[in-house]
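Omission of a single protein chain aside, the complex is shown with its protein chains in their original locations.
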Amino acid sequence: MATPLLEIKDLHVSFQVYGGALKVLNGVNFTIWKGEKVGLVGETGCGKTTTMRSVMRILPIPPGQVSRGEIYFKGQNLLDVNLNKVKGVRGKGISMIFQDPTAALNPVFTIGEQLVDVIKYFKDRGKGRSRDKMRNRAVSALKDMHMPDPERILENYPIQLSGGMRQRVCISMALITARELLIADEPGTSLDVTIQDQILQLLRELVEEKHTSSIFITHTLGVVREWTDRVYVMYAGSIVENAKTRDLFSHPLHPYTRGLMTAVPKLTGEGIAEGIKGRIPDYLNPPPGCRFHPRCESRMPLCSRERPPLLPVDDNREVACFLYSR
Amino acid sequence: MRLHIFILKRLGYSVFVLIGLSIIIFAITRAMPSDPARLALGGRAPDWAVQRLREHMRLDQPLYAQYLYWVRDALHGDFGESLFTRRAVASDLRDFFPATMELALFSGIIMAFFGILLGAISAQYSNRWVDNLVRMVSYVGVVTPSFVFAILFLLLFGYVLKLLPTIGRLSPGLSYPPTITGLITIDGLITGNFAVVFNGLKHLILPGLALAMAGLSQEARITRSSMIENLQKDYIASERAQGIPERVINLKYLLKPSLIPTVSILGLDFAALLGNAFLVELIFNWPGISRYGMNAMLRKDLNAITAVIMILGVVFLTVNIIVDIIVVYLDPRIRLAGGRGK
Partner (left out) sequence: MHSDLSIQRLSRTWEELRKGWYKFSRNSLSVIGLSTILLVLFLAIFAPYVAPYPEHAGRFVNFAEASLPPSMAHPFGTDVVGRDILSRIFFGFRFSLLMGVVVLTLVVPPGVILGLTAGYFKDRWIDTVIMRTTDIFVAIPPLVLALAICSVLTPNLFNAMMAVSLMWWPWYTRLVYGLSSSLRQEFFVQAAEVTGAGKIHILFKEILPNCLSPIFTKMSLDMGWVILIGSALSFVGLGLQPPKPGLGTMVADGAKYMPDQWWITVFPAFAIMVVVLGFNLLGDGLRDLLAVEEV
């Protein structure tokens, strides 16, 4: 089969803090093919954002560090130390939408200045384009977002826009440069639910129109179910399950995934949802073996000794659990 | 709010501050325990002479009356007479003030420019040897009193290495250019007398640098920490992710927000600079108002003290207004949100 668009192999990332090292990513394996819409699900703190930031090479390097693993984009290892080679990737192939649109926009520059610069440097040279052409491109980018009065918005500063508008601006910036892959980190979470819905709808249209692959990071299962083809479930720094969305929701395999499903309250009147007992592990001293085993109802003695690898159980399905492998 | 309104408000506010300042200074100088007239004339002067001087200086009138007379005169540009030189204080000021302004402006420019430059370099290469060197130097700069720097520079560059002059504003033999602004370097430029410009600059370097060291170090540190803090911000990560080159991020998108705290401090650092000028002028024999004011203070020359402090207050408030305007330009959130948004 053709090479995957993005392939993360056994990624380990840790952060140096008071008292030791936080072993945040503990062997992440992730693959996405061209044209796919993939969801990355997990609770807050499981490492989703860290993984994606490692892909974009925007991790704060001290205190963070990549201790092991590779990330291949179109066959090229992004973790190659030479950042210049990587620059060819940022902004040309992969782009990212940040969780908090307010923090993601530079507060002392106008929207127009920031958009125009993204357009200007898109071709990695930044010369040979007239300002007018670039400005028009910016206006049309905003129009694609269904934003009213794009001309005026270009003159505004981020503080003058509402949360929803800022998010649209961020999306439009990302879409200018996202040719192959768009990573959306919890888009719309900081917004009103209705606005969030509009944003997601918008994202889907644009992604499908341009045949861009997309990675949707979220902790909301409902969003995943509606907007993705395939889902990766992440827990405490590694992927525990990976399946087609339909399959995952119809019969989840990993105990954690199963727990997640039951934790979502259903409108069909089955009563209050059950949560998963326990808490996410302490990353300073994570439990040995499978990081989920302290909370797992189906745990076996083996689970506290060895870490279950992510293995295929089916065509198109992988689980990291000793219940299904061996 | 619009820029004009902003400036007007600040001007009004400054006037208010000046009035308050004048009251305080007036109260302090007039509330002295000793008798300034007696001090001026000396212990052996006859009582009637002292009394006449007191009446002349209105020292026997109630305090509020003295103040009102002073205000009325000051608004006409008359700051009274010096108890010692018997000349109008205003003309003394006119003679000495430009020298101090030239020194202060020169120092201020060095302080701002090199401070920001060093801070930016330090942040760029943070935790490498350049950064550590700059941080060490700025620690030294901040903890060393400017009079110590003045003495050191005088010694090192003036006497030991004999590189730069140490006394006054111009070497003997060169005459002052015609007084247009009073700043020798500017006047020299205007009249095309480059020898004077060059020589004036040479005389400015040592005292200017001694004065600038503290502020320069402070600016460097703040610029550095501000840049390092902003480097972690999401919007920088976002700009990188969108493919904007490092160079552009550093020179434009990182620099502008990082300068905000630095420029905000500039006003205060400039104030410290004006204060330290008192000592540095003494050491370098610089004929400025600081030396004049210093002598006035030592001799308890009331009108001179009052006038010098008021002038310094005006200068400081002007600089503050300029600094505030720059900050508002840098950070649009202030005028848009109506307040300081951090």
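Here the chain labels run A and B in written order, and each chain numbers its own residues starting at 1.
Convention: a contact is a pair of C-beta atoms (placed from the backbone, for glycine too) under 8 Å apart; a residue touches a chain by one contact, two chains touch by 3 or more.
None of these values were measured; they are calculated from a predicted model.
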Touching the left-out chain: which of B:5, B:45, B:109 or B:143?
B:143
Would you indicate which residue among B:126, B:258 or B:276 is in contact with the undisplayed chain?
B:276
Residue numbers in subunit A that touch the chain omitted from display:
15, 17-18, 22, 63
Missing-chain contacts on subunit B, rising order, are 13, 16-18, 20-21, 24-25, 28-29, 31-33, 139-140, 142-145, 147-148, 151-152, 154-155, 159-160, 271-276, 278-279, 282-283, 293-294, 297-298, 300, 305, 309, 312-313, 316-317
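As a convention for this text, only the chains that are shown with their structure count from here on.
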From the mean C-alpha coordinate of subunit A to that of subunit B, what's the distance rounded to whole Å?
53
In their shared complex, at which residues does subunit B touch subunit A?
127, 232-245, 248, 253, 256-257, 260, 330-333, 336-337, 341
Interface with subunit B, subunit A side, in the complex: residues 53, 56, 58, 60, 62, 87, 90-92, 95-96, 98, 100, 103-109, 114, 117-118, 121-122, 124, 126, 157, 159-160, 170, 173-174, 176-177
